[in-house]
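My structure is below; once you've seen it, I'll send some questions.
Removed: one protein chain of the complex. Kept in place: all other protein chains.
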Amino acid sequence: MDKTLNSKTKTLLSIACIAAFLVFVYIGDNTIPPGSSWKMMITVIEKGSIFALVAASMNLLNGFTGLFSLGQAGFMLIGAYTYAIFTIPGKSHDAVYQYFDGGLIKWSIVEILEGKLGVLGHYIGMFIPMIGAGLIVALIAFLIGIPVLRLKSDYLAIATLGFAEILRAFFQWNTLGPITNGSNVLRKYTTYGNAIFPVIIAGICIAIIMLLINSTYGRAFRAIRDDEIAAEAMGVNLFKHKEMSFVISSFFAGISGALLAMFQTTINATPFNTVMTYEILLIVVIGGIGSITGSIIGAFLFTAASEWWLRGLDAGRWLGISSSLMRPGFRKVVFAVLIMLIVLFYAQGIMGSREFSWDRFIAWWKNLPSNLKSWPERHKAKATARKEARATKAAAKAKAKAAKEEGEAKKASGEKLFTPLPTSNEVMVFGKEGK
Amino acid sequence: MADKKDNREVVLRLSDITMQFGGVVAVDNLNLDVHKNEIVGLIGPNGAGKTTAFNCITGVYEPTNGAIEINGQVVIENYPQGKMKDSYQGRNQGKYTKAITMLPDKVTKLGVARTFQNIRLFKGMTVLENVMVAMHMNQSESVFGATFRSKKAREEEKAMREEALDLLKKVDLYENRDDMSTSLPYGKQRHLEIARALATHPSILLLDEPAAGMNPQESDDLMRFIGRIRDEFDLSILMIEHHMQVIMGICEHIYVLNYGGQIADGTPAEIQANPAVIEAYLGGDE
Partner (left out) sequence: MGFLHTWLPYILAGIAVGGQYALIAIGYTMVYGILRLINFAHGDVFMWSGLIMVYLITVLPLWVSVILVILFAIILGTTIEKVAYRPLRTAPRMSIMISAIGVSYLLQNFALYITGGLTKTYPTIAWLQKTVTIGTATTKMVTVITPILTIVLVALLVLLIQKTKIGMAMRAVSRDFETSSLMGIDINRVITVTFVIGCGLAAIGSVLYFSNYTGIQPMSGAMPGLKAFVAAVFGGIGSVPGAVVGAFVIGVAENLIKGAGWTTFSDAFTFVLLIVILMVKPTGLFGEKNIDKV
């Protein structure tokens, strides 16, 4: 980096980029005819921004507070249902709740406000249930958090996963049918008109998450992530801060659930299962655990790959290659393999724990040609290094083998190598190291 | 026995503290006083229960029996209950009847800060951020205000930053303020741990082997450093240390533990002449 931009230029640059992006999305969604691959891009942006929000909210927990929570799909589910239930227009209730006598709630917040305030009312009517969705999820998360957040890493993961499953069962419970429509689909609720809507909402929410992370509370969260015991010794109330992070994260998961409901136009509890949580987690991993910009990039890449770029793999023809292997489902397999490769060989993800900055971006851009040029050499160097490492490993293995043989020879000659461990008669067969 | 000649007020008092894990008595009936502005040493061979005693004071462990007073107020007290009732091997059973517990963060808020034997810095943060975390508990803005950068939040953040930078200057870490905490050399990491503890505005500082791994020159510097912060921050210090040079050099009073039990206490000169201590360290004649 020879020269850095001053902060005013950087801000202007960021604003310009965001504005251009929004204009593109708005005009694009209005003008591009359905069916073209550009339309696909708009869809990817829509869905990508919704998943960017939920991934950022999960990152707040997993990457910034060190809480390995797997309840995100469950929270999205509540958010989606809350939004949908309160925005189904009165006249559609009989059709939607056909098995439940038109349901219990016969009105829609959107309709009521629209009647009073017109177009403005329409939008306020969409915002209220959306924020409400977030708040209800936050309340439920608060209650769940009281018992669950006292648990340690993997137990927390399982307990949150379990709660998400309970919630799913609850929403499909027939007794609640007049409200949730049981295991049937909810539809005909109010949705947005242009793809710019989820992009803006998700953008604002992610900005708030970033502000939180960079505040003094965010610092306390990160302290908990790095070392719970030290954080506590520095006066950080563990439970209070964990609960705070959990509730805020869930609030945004709820909002993203509401957005997803609008995007899909119909919802059902079934797909909000563990697979969905896994996918959100994998987005976070691809982007980098501990990087919000990483989660955004991860979400767009994930959505683009699964919805767009790899589509051809299902249809039998991709990048000009056709094969009988390519039939429905192949895309997801390739995709899962790619993710495994990332998890195993590129564990820090795209951004690691850093955030996007113009300086770094410009430096990367400037160095790109030389990096590309030197790639073969670096690759060669890496290969040599790997070879050497393998050789050392082989040598060490041979040595170990020799030592083992020696030991065996000694054993054969009757020498005792070490005293065997005592056999215990406890019921416990495997136990954690006790004290 | 400890306070026969000291007229200063007692800021930290451990009475009959016993910590038993299953059948193992890690700390056995420890009685210890720290007076205002005093530097007290806690020594003993490995496994003598020194760090366990620290963990009892700071609320990490719940002692099995005994009480802890901070500034004259009982903040932790316990007696053998539940399963421990039958397996308790310590003394003074029945002397304590209340069960008062306190979480580590509350103890810190009462003015007891600590460092750790095996350095526990926040690895993903810079030196400055490490110190600022310790000031978090003293700020009063809500999450909401802090997130949306209210005026109060901005002022508090600014004040915190200034104070943290000031503190870093005092511990010679100002130049390293933007480095990652883990990239610091070992000695500086120890300094940062102390700075972080100081940022909580303590009145009592617990140092767990601050000179571990230091050469004689470095431990000499550390000794002077500890004396300096005691005066500058008006502290009372309780420290665990293996470097006899450091302990004998700055401590006014020393407690010696062995196998959890308290075998001696007194001034450095008394300790050096105490046959029980010499036996514990060098092994007696069988």
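By letter and in written order, the chains are A and B; residue numbering begins at 1 in each of them.
In this text, a contact is a pair of C-beta atoms (placed from the backbone, for glycine too) under 8 Å apart; a residue touches a chain by one contact, two chains touch by 3 or more.
None of these values were measured; they are calculated from a predicted model.
*Asks:* Which candidate, A:A95, A:I204 or A:A336, sits in contact with the chain we can't see?
*Replies:* The single option touching the absent chain is A:A336.
*Asks:* In the complete assembly, which of A:S14, A:N30 or A:N174 touches the absent chain?
*Replies:* A:N174
*Asks:* Using the document's definition of touch, tell me which of A:K91, A:R327 or A:K382 contacts the absent chain.
*Replies:* Checking the options A:K91, A:R327 or A:K382, the one contacting the hidden chain is A:R327.
*Asks:* Touching the absent chain: which residues on subunit A qualify?
*Replies:* Residues 62, 68, 147-148, 150-151, 153-155, 157-159, 161-163, 165-166, 169-170, 172-174, 229, 273-275, 278-279, 281-282, 285, 289, 327-330, 332-333, 335-337, 339-340, 343-344, 347, 407, 417-418, 420-421, 423-424, 427-435 of subunit A touch the chain that is not shown.
Definition applied: only the chains that are shown with their structure count from here on.
*Asks:* Please tell me the distance, in whole Å, between the geometric centres of subunit A and subunit B computed from their C-alpha atoms.
*Replies:* Chain centroid spacing, subunit A to subunit B, equals 41 Å.
*Asks:* Give every residue of subunit A touching subunit B within the complex, in rising order.
*Replies:* Within the complex, subunit A touches subunit B at residues 208, 211-212, 215-217, 219-220, 222-223, 225-227, 229-238, 244, 248, 290, 353, 434-435.
*Asks:* Contact residues on subunit B for subunit A in the complex?
*Replies:* Going by the criterion above, the answer is residues 21-22, 24, 58, 60, 103-105, 108-109, 113-114, 116, 120-125, 129, 132-134, 136-139, 141, 143, 146-149, 153, 156-157, 160, 196-197, 199-200.
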